[in-house]
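Note that this complex is displayed minus one protein chain, with the remaining chains in position.
The block that comes next holds subunit A.
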Amino acid sequence: MSTGNMNLTLKIWRQKNNKAKGNLVDYKISEISPDMSFLEMFDVLNEQLINKGEEPVVFDHDCREGICGACSMYINGRPHGPKEGITTCQLHMRSFKDGDTIVVEPWRAKAFPVIKDLTVDRTAFDRIIAAGGFISVNTGNAQDANALPIPKFQADLSFEAAACIGCGACVATCKNASAMLFTSAKISQLALLPQGQPERYRRVQSMVAQMDAEGFGNCTNTGACEAECPKGISLENIARMNRDFYSAKFVSEEEV
């Protein structure tokens, strides 16, 4: 099972650095096994390029089990490829056919500039979290964990929002390059918990302001983000964020 018999044509975005102009380059690859992951197919390609004395394709990846959020390939016009509910690293070659042509591009968004080839800069997400995606509790300040019972359904909803891996597929698929699904997932996780209440309205205002400052677009309710999210983060989070954002203007006496 080490090698297979799939032959493929790859059209891959190559770009030397963030100043250079990039373009799609064709590569032929053969003896691909359907049991390989998509990234293992890239490993085979890179090994061949190195052996030929060419530069391997640079792409982000790390855990290769769908949880770190590093991998970020735009495959045949869809973030993380044709299957639903998975990241690029969990996509296997059995999802393709012998003879297929596969186009692979980086995430495209003004707020995610290309660094090299398929690698983009997603530090804007970190800055959105730094603006308010936390509960201000210093180490050592906590009370007993069971002193605050939280209804199971509420804890579960919070967990579902917290499942976001910060990959950026939502931004990549959005025609407006909006980061509302990402931002609202963190806002919701904390807004749904009693621990998150003291900073609830301050948080939503600060995080939305940072999101706008980073150059992400607005939401026009297309829903592509929810459809493409590998973790199934719900659009309801955006609704919740919007409610909180407008409420903040009335409910909160705090100016942020």
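Quick notes on this one:
The rule is short, and it goes like this: a residue touches a chain if its C-beta (ideal position, glycine included) is under 8 Å from a C-beta of that chain, and two chains touch if they have at least 3 such contacts; residues count from 1.
To be clear about the criterion, contacts and distances are computed from a predicted model.
The complex includes a chain that is not drawn, and of the options "(2Fe-2S)-binding protein", "ABC-type branched-subunit amino acid transport system permease subunit", "enoyl-CoA hydratase" or "succinate dehydrogenase" the UniProt name matching it is "succinate dehydrogenase". Shown as candidates are A:M36, A:M73, A:C170 or A:M241; the residue that touches the absent chain is A:M36.
Set against the missing chain, the residues A:I102, A:L193, A:C219 or A:M241 yield one that touches it, A:L193. Checked against the hidden chain, the listed residues A:N23, A:S136 or A:S247 yield one contact partner: A:S136. Subunit A residues in contact with the hidden partner, per the touch definition given at the top, are 1-3, 17, 33, 35-37, 39-40, 43-44, 47, 49-51, 53-56, 58, 60-70, 85-86, 90, 92, 94, 115-116, 119, 121-123, 125-126, 129-146, 148-152, 155-156, 158-159, 162-163, 165-166, 189-190, 193, 195-196.
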